[in-house]
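Left out: one protein chain. Kept in place: all the others.
First chain written, first letter: the chains are A and B, and each begins at residue 1.
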Amino acid sequence: MADEQVVRDRDVLQRSGAPAPAGKYAWPEKPALLSTPIKRLDGPDKVTGRARYTYDINRPGMIYGKVVRSPYPHARVVSVDLAAAQRAPGVKAALVYREPGTQVMYQGDPVAAVAADTEERARDAARLVRVRYEPLPHLANVEQAMAADAPQVFPNGNVRAGARDETGDLAAGFANAAHTVDQTYSTHVITHVCLETHGCVCEWDGEKLTAWISTQAVIQSAQQFAQALGIPQSNVHCITQYMGGGFGSKFGPDAQGIICAKLAKQANAPVKLMLDRKEEHLDTGNRPSATAHIRAGVSSDGTLTAFEADSWGTGGAGAASGFPLPYIYNFPNRKRIHKDVYINAGLQRAMRAPGHPQGCFLTEILMDELADHVQMDPVAFRLRNLPPAGPNAMWAQYFRDGATRFGWDKRHATGDPAPGPIKTGMGVSAHRWGGAGRGSHAHVDILSDGSAVVKCGTQDIGTGTRTIVAIVAAETFGLPISGVKVEIGDSTLPFSGGSGGSTTAASVTPAIRVACTDALDALFAKVAPTLGVQPADLVADGGRIHVKSNASKGVSWKDACKLLGTEPIEVDGQWQDGLSGAGTSGVQFAEASVDIETGIVRVTRILAMQDCGLIVDKLTAESQAYGGVIAAINFALFEDRILDRVTGQMVNPNMEWYLLAGMSDVPTIDIVLNNMPERGVIGIGEPPTVSTASAIANAVRNATGATIRSLPLHPHKVLAAIEQVRAGGTN
Amino acid sequence: MKSAGVTSIATAVTSVAVPDAGAQIGPAVLGPGDVPVALTVNGKRVDLKIEPRVTLLDALRTRADLTGNKRVCDRGTCGACTMIVDGRTVYACSTLAIEAQGKEIRTVEGLSSGNALHRVQQAFCDVDALMCGFCTPGFVVATVAVLEKHPNATREQISKGLDGNICRCGTFVRIMEAALKAQGVARG
Partner (left out) sequence: MKAFAYVNPATEKEAVAALKTDGIAMVIGGGQDLLARMKDYIDSPERIVNVKGLDATIAATPDGGVRIGSAVRIIDLFEHAQVAKLYPAVNAAAIEIGTPQIRNQATVGGNINQRPRCWYYRNEEFVCYKKGGSRCFAVNGENQYHAIFGNEGPSHIVHPSSLAVPLVAYGATFRLVSSAGEREVAAADYFTRPTLQNVLKENVLEDEEILTHVILPPPGNVKTGHYEVRYKASHDWPLAFTTVVLAMNGSTIRSARVVLGAVAPVPWRSKPAEAALTGKPLNEATAAAAGEAAVSEAAPMSGNAYKVQIAKTAVKRAVMNAAGLKTV
């Protein structure tokens, strides 16, 4: 699923300024609930363990599936022999997935599958599947793929031309540059590491399939099941009440889901097939790498003049690796040529702000280097070179306010002069994101007992969607949160899109608002005659329906609903323009200390200045911001998908050597959310993760005086950079 | 030995062999097939018939429908499976069910009673110390264990006590707030 493509399409449809007039649907000027901190509805279920994730679904008669995968990065499948597996104890089904004569293109590529009555026996049986492979030449990294004598592993070549962009007069730009920086910057491949691995439970009833699936797109998953299995969409029912993390990697059944459904059909029993941690690292996507050889010029007064980049990256075996470059700042003369490089590794999938953390890093380190050339403070330098300010381009304000709040004036010039082995520094970075929404439907029932039920085929992937649906409904009805019931996470509910691109809040909340407003109008139509007024005279708040100018002239919500008798109010609503917006901006500051005798970086403080239009739930929005920052700390320092350069196999497909921050690694994090109600609802899931790694890298540079131009900031790089500076003066 | 007729006793006596020095005296060999395993979980007895290779985590999740604690890394590195056994946190994925017999096992399910949340659970909800929630049961159990050992735990003690747990959504900041709040001491 190309999140960036989705986002671009939606950006085209959305204006970034104030939304169209929304009329009667407009968000309230003085909301009771919106933008306040509201506790997550499913908190109690999650903290008690009552919440049932896909991994927890236990169905009567359920058996367990296990996939057999290629250990080779590139091979021809010669034969697949299921016989011994089929005879193994407890085995109920087995299938070949990769036909003999075809190729596997990465370690972990699925080849066959079995299902047995216990998980242990399924694993035993999987190991009895006899696959004969003919290993073929493989590419373990970008250098191997791009080498002049590289084996041409991929049908149309190992390297494919990507985006190309040229603006202005590059030669003139460099001619006007007083200083030029000519360096290579890069970021690395990371995997999503969803704590709940990918997988599903499939159960057939004749030709009807129910699939509990860990997904960010319950409706799209149902559509994909139907297409892959050749059954009508209306035969497929996907359920995701809770899911344990997606981060962009869970937008359909994937191979394992279809395999699960087929095993279930063959065995005539429900099958649970959840990937294990190794499979999760190998075959559920990754953030592609990004490298750019950049030449950039700045005039003596600190104005950027020129930017030229050759960039490339790998998204694995045949997938793209694009990212925006340059990022944010105004380079009037620029040229950029990108290439996608294919290697024999798992294919990339959208990962939290696809392309932006990469483009940001490749630009922001350069910016500090250029700032040093003209001896300007990094914040002042950035202020000088920003695109024009706007509601979706608030960097100037965030730089200024953030600098004050962070204590930026205490920052020393590059290279901490303090004695001792611990050097401290500060860095900064800016980012943007789209986050627009559209296209969701919703349904509302108001029943005579006062129940208000809101239904939408969206899903809560940990973001708090369930809660913001309730907030919008309760706000509209003038009820407390407890007065509305929310039904989501089911593909039979009204249409909604997948949760990606930070589009869910902006897609779903307008649909809820419209449906609830229209439902309320229908209720007003019932109540008005009994009060001897017109429906337009009524308002709902504080659990009552009353005349606008006379609060005592009204009825309680419950009494109003009694008027419905046996015929409930049932209203469908759809997203419409005017309630959501697009385009967010943010700035982050980082402070880090570096032990120059060990090369170890410790992040001590982060400040995130972020907007997201109208904040629906302040509590869950802040959690998104904390989460994005911590994800980026991992990107900056710890996690790394490491392939053996000779065999092309992943050496750390676990959570031991695939490093992730723990409590003691997390710094003080200060989140400042800028509520912009006039812009409508905009997403926040991704923007806060874009800048942090760059700000940290700049803090490390400020601390040590040594520039590290690639992630992660592992001690070996820090020590090498420090040594380079010590030996040669600069690096 | 059941009582039997004289004839059979005589037969039995004469057929009793002299114990062989190499005979299997000593501890029983259990498995590899299913064996009875009796666990005490949240104060209740859970009787299973499972292979010795089944971990405590898998035994409870797949044979006792106690799915609160999760399987994430299955290698003792992430803490999602954290349970309290005889008063100490363990990785249930790295514990054999057969070896958890005779011990007091507490899972996340045992912390609340009815709809009443444990104060740690309530604190997690109050400060939003969770997002997707998959790491949450493990963190809740680990936090309970920290506070049971150090009722007035400092930030450092909480950090060290929770360093065996990982969150991918990035809820650490609020988990720390929740742990401090659950002591009943409001922190700024």
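We take it that a residue touches a chain if its C-beta (ideal position, glycine included) is under 8 Å from a C-beta of that chain, and two chains touch if they have at least 3 such contacts.
Owing to the predicted nature of the structure, the values given are computational and were not obtained by experimental measurement.
The chain omitted from view is touched by exactly one of A:Q183, A:N235, A:N652 or A:Q724, namely A:N652. Within chain A, the residues in touch with the undisplayed chain are 71, 107, 120, 124, 127, 420-422, 595, 597-600, 602, 638, 642, 644-647, 649, 651-653, 656-657, 659, 661-665, 714-716, 719-720. Against the chain not shown here, chain B presents residues 26-33, 35, 51-53, 55, 74-77, 79, 82, 88-91, 94-96, 98-99, 142, 145, 159-161, 163-164.
Quick note on the criterion: only the chains that are shown with their structure count from here on.
Centre-to-centre separation between chain A and chain B, using Cα means, comes to 33 Å.
Of all residues in chain A, only 37, 39-40, 42-44, 46-53, 55-56, 58, 118-120, 193-197, 242-245, 247, 276-277, 461-464, 619-620, 622-624, 626-631, 654-656, 660-664, 666, 669 touch chain B in the complex they form. Those residues of chain B that touch chain A in the shared complex are 51, 53-54, 58, 61-62, 65-75, 77-78, 80, 107-109, 111-112, 115, 117, 121, 124-126, 128, 130-137, 140, 158-160, 162-176.
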